[in-house]
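Only one protein chain is missing; all other protein chains are in place.
Coming up: chain A.
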């Protein structure tokens, strides 16, 4: 066997090991109920903002603290604590992907991905709505 072949094999083995370990790092998308079962484990929670409950954010006092309530499609509901500033047009979001952990009955959120009527993408429906409004 040639040296290069041995090195190729070693490198491929390393690459496979790396990829397998990557699979172990993968997380899941969850509903509120399933996130509750995995208390303390990092999940992506898919939910939408409950507009009937207050969104608390008072940046004059503390720009790094907001709380709000979310609902998911299965009817679950959870209080979310987010230690960062309130995203623009938060109330208008259609769907939220919340990254964080369920802890003591509330969701400790590290990052919010808002699915607004899309920030970056062309949304045909939004364009259409625009066209037919007023």
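Here is the rule we go by: a contact is a pair of C-beta atoms (placed from the backbone, for glycine too) under 8 Å apart; a residue touches a chain by one contact, two chains touch by 3 or more; residues count from 1.
Heads up, the rule we're going with is that contacts and distances are computed from a predicted model.
Missing from the rendering is one chain, named in UniProt as "Cytochrome c biogenesis protein CcsA" (options: "Cytochrome c biogenesis protein CcsA", "Pyruvate dehydrogenase E1 component alpha subunit", "Nitric oxide reductase subunit C" or "Leucine/isoleucine/valine transporter permease subunit"). Panel shows chain A; residues 2-4, 7-8, 11-12, 14-15, 18-19, 22-23, 25-30, 42-44, 58-65, 81, 83-86, 88-89, 92, 97, 99, 113, 116-123, 126-134 of it touch the chain omitted from the view.
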